[in-house]
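Only one structure is covered here, and it is reproduced in the block below.
Just one protein chain is left out here, and the rest sit where they should.
Showing chain A:
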């Protein structure tokens, strides 16, 4: 690597690059494009209002991180996960978050536990008020604080790298039925396991909670049966869990 190169627009250290990268990643996570959809540099440049020179490294990074794929003759495309791939991503998340909860039980400070208890209280209030968006935000914060309390930035980094938001977006009707009546109790089970410094209980409680997405996915997409040819997303007839 040259040690004297100046910072160009397409340089990954430039703020224009960072902004474009964040913007495109958010678009991908929010489901702005169809699955397996081909993206051209020209359309992305127009969409993100950046030059082709900046688009290219943004694409490179998102391909490396798994948000996009890039193959000869197929171009750059948005991700599409088979049920097996989706289950694998969710399983990896389950294992990592569970391990991190165990470490958090050992390493969380009293202040961190207090903050977690506070988040739980607010979660209960949001749920009672049916403030779904707030509830989801609080759940994310709850999990993030637990990961922080584990003091294992390597494993936390792996969780962040998992592109499971893309999986949950694609399979949102199957992996995340609403409402989940036990969701709040699951968070509380995690909280009390942490507060009692019970690492194996924390692992089990977290595994159960995070695993519900994967279990719902597998239950609703019937993976047993004929082999997927890779283009279909589901085997058998998927059921949508209705909101009660």
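Basically, contacts are C-beta pairs under 8 Å (C-beta built on N, C-alpha and C of every residue); 3 or more make two chains touch, one makes a residue touch a chain; residues count from 1.
Just so it is clear, contacts and distances are computed from a predicted model.
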Inset, instruction - Leaving aside the chains on screen, match the unshown one to its UniProt name from "Branched-chain amino acid transport system ATP-binding protein", "Succinate dehydrogenase membrane anchor subunit", "GntR family transcriptional regulator" or "Circadian clock KaiB family protein". - result: "GntR family transcriptional regulator"
Legend entry - Residue, one of A:27, A:80, A:162 or A:219, that touches the chain absent here: A:162
Inset, instruction - Would you indicate which residue among A:95, A:124 or A:219 is in contact with the undisplayed chain? - result: A:95
Legend entry - Residue of A:78, A:152, A:170 or A:221 in touch with the missing chain, whole complex considered: A:152
Legend entry - For chain A, residues in touch with the removed chain: 1, 3, 40-41, 56-57, 59-60, 63-64, 70-76, 88-89, 91-92, 95-96, 99, 152-155, 158, 162
